[in-house]
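Just one protein chain is left out here, and the rest sit where they should.
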Amino acid sequence: MTQQAINVTIWNEYRHEKLNPKVGEIYPQGMHAAIAEGLNVQGKVRFATLDEPEHGLTEEVLNDTDVLIWWGHLAHHEVSDEIVERVQQRVLHGMGLIVLHSGHFSKIFKKLMGTGCDLKWREADEKERIWIVNPAHPIAAGLGEYFELPKEEMYGEHFDIPQPDELVMVSWFEGGEVFRSGCCFTRGSGKVFYFRPGHETYPTYRDANVRKVIDNAVKWAAPVGREYPKYGHAQPLEEIKAK
Amino acid sequence: MTQQAINVTIWNEYRHEKLNPKVGEIYPQGMHAAIAEGLNVQGKVRFATLDEPEHGLTEEVLNDTDVLIWWGHLAHHEVSDEIVERVQQRVLHGMGLIVLHSGHFSKIFKKLMGTGCDLKWREADEKERIWIVNPAHPIAAGLGEYFELPKEEMYGEHFDIPQPDELVMVSWFEGGEVFRSGCCFTRGSGKVFYFRPGHETYPTYRDANVRKVIDNAVKWAAPVGREYPKYGHAQPLEEIKAK
Amino acid sequence: MTQQAINVTIWNEYRHEKLNPKVGEIYPQGMHAAIAEGLNVQGKVRFATLDEPEHGLTEEVLNDTDVLIWWGHLAHHEVSDEIVERVQQRVLHGMGLIVLHSGHFSKIFKKLMGTGCDLKWREADEKERIWIVNPAHPIAAGLGEYFELPKEEMYGEHFDIPQPDELVMVSWFEGGEVFRSGCCFTRGSGKVFYFRPGHETYPTYRDANVRKVIDNAVKWAAPVGREYPKYGHAQPLEEIKAK
Partner (left out) sequence: MTQQAINVTIWNEYRHEKLNPKVGEIYPQGMHAAIAEGLNVQGKVRFATLDEPEHGLTEEVLNDTDVLIWWGHLAHHEVSDEIVERVQQRVLHGMGLIVLHSGHFSKIFKKLMGTGCDLKWREADEKERIWIVNPAHPIAAGLGEYFELPKEEMYGEHFDIPQPDELVMVSWFEGGEVFRSGCCFTRGSGKVFYFRPGHETYPTYRDANVRKVIDNAVKWAAPVGREYPKYGHAQPLEEIKAK
């Protein structure tokens, strides 16, 4: 495909970094900055955070965003329903959305999935090994058969999401669980990718493989250039015989 | 499978039948009564309608319902958000849901799909021919290669739903459109089937093939007997080594 | 669904049991006998083995089989292409097929999948924990969140199959791998279920959970009663205008 300019907006709750010195040390400029460093896209890379007006997600910003990356955790309930609705509409109109880690419980992800999005979890500094189960998928480009994160939070099945259209990755956890860690969905004219890793107390977004996945996902999720479908009353295209 | 008792609740908006004499003539006891006549299940068949307290969908009724059938059109907005939430929770906990025709725009279907659920439509007394595209699916049991409805409302693509887990039927319309008319989804521990036909001004729910589909779908959507998954904090099942 | 009579044929290579005393001790009547003990179906349960004429899979036997269970390992290449073709045709015409463990490399599974069906493996007496990832699926009926096999052969990703239509189970292995262990496919008018466990040197087919899965799968895979589709030249159903 032509190297298209993809405008990316990275949305971060941006609270842990300020509240928890351990997190602030790992991500002094915020997780969003670390995520941005891993991207290799032409186009604008913007940041938006919870405490900005409209959480940084004005109509103007969203309309100029091709792919939105979402990290939230503590404060899902503080995201206004109006902004969530706005983001959903943009996804349905073609904007890509990449939901990271604890974003599984964000309002926008739950709204797009239609399910509870709950899961098992544990913070125990355990090893995660992420296996590629769909080697033909563009999100797997450049990755080995698996990659490891030496310490991560555990997320375990059952993960209460609809069956993904394409399942790309499955995690193995030291403590005995598995998890569908890389999941593709389409919603309207937009694409959604859920990617599991990224607990705030680990330098996960500095990991080369994690960065590769997110960069691949941004390219996969970029909008397809075409007119939005026409819905509503439609004239017949063929003659209808009176009966 | 063992012939299990399946308790079915048929929810009907039940307004057209009272407001429009043409509809009242076709369905003098309401569409729900005509739908019930087509079921061949052991178990209770109950009715619930919009204008009853709690729309007839009390906790007690829902907890005793294995499969809920839903027909609404005029008054989707009059269905209370609280009841919609209650129905969603029951689906996620295992209750089957069959959404008929104009129910595509119901709050409960939109909430479970996460999309706009919009489509093209036209009322022109035109012929619909519904083709089976998945002959292995239990919802296709006993049906021919296709069946026809001599006059129906047209629904046309793009139908703004997530890609179905299983696509069972596709409609051909005289006026030139196609439509994914029989669509299976899972949501949490529950199953959802969308079935297109059933405009209120035609005797569609007296059609033998339509009835066969709905009866098959009830059996397909019946809950799987098992414990609800445990979500939340989880103890390790294996020893985690200190690092 | 009505309790239908399902005729099951269990095909077993039946060599390990005779060649390896350890296997013979676990399965003195053959693995097929142990598998049969776990079934709770009305209908005939038959056995067929490699060294019988036509491998026990005559036209007559297959035409009277609703679901065929397949276990093979050492001698895939000894199964005649003609019989494989016959089994494939029966699947396409509606017969269910359950492929167990090392059957992943059988001619019939590879032929129905269209892929190499290869995987990683290791015999190391290690623990397998099988997680349910689709709690709404009938093959998960009656099972807990996971079940364990204390010693099994490891099978690891990438498993070279097409993406399953429905993924029901994922395995965790002590040695660090994951595997898609319960996979549903449709082929023509028939259904196919692949189920991972069952290395010949362990009493896996005496395990209550394994038996429950196979019994559930038989019921899921049973043929849908309907006429086989008509293929080939077709007269128009509507008038075609000369142009």
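The first chain written gets the first letter, and so on, giving A, B and C; residue counts start at 1 in each chain.
By our rule, contacts are C-beta pairs under 8 Å (C-beta built on N, C-alpha and C of every residue); 3 or more make two chains touch, one makes a residue touch a chain.
Owing to the predicted nature of the structure, the values given are computational and were not obtained by experimental measurement.
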Omitted-chain contact residue, chosen from B:45, B:79 or B:170: B:170
Those residues of chain A which, in the complete complex, touch the missing chain: 1-4, 94, 129, 132, 134-138, 140-145, 165-166, 174, 186-191, 219, 224-230, 237-238
Those residues of chain C which, in the complete complex, touch the missing chain: 88, 92, 111-116, 118-122, 124-127, 150-151, 154, 156-158, 160, 162-163, 165, 174-177, 185-188, 229-238, 240-243
Chain B residues touching the omitted chain (full complex): 129, 131-135, 145, 156-159, 163, 166-167, 170-173, 176-178, 180
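Operating definition for what follows: only the chains that are shown with their structure count from here on.
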Rotation angle superposing chain B onto its copy chain C by C-alpha atoms, nearest 5 degrees: 180
Same or different residue numbers at the chain A/chain B copy interface, by half rule: same
Approximate Å spacing (C-alpha centroids) for the pair chain A, chain C: 36
Chain A residues counted as touching two or more neighbouring chains: 156, 158, 163, 176-177
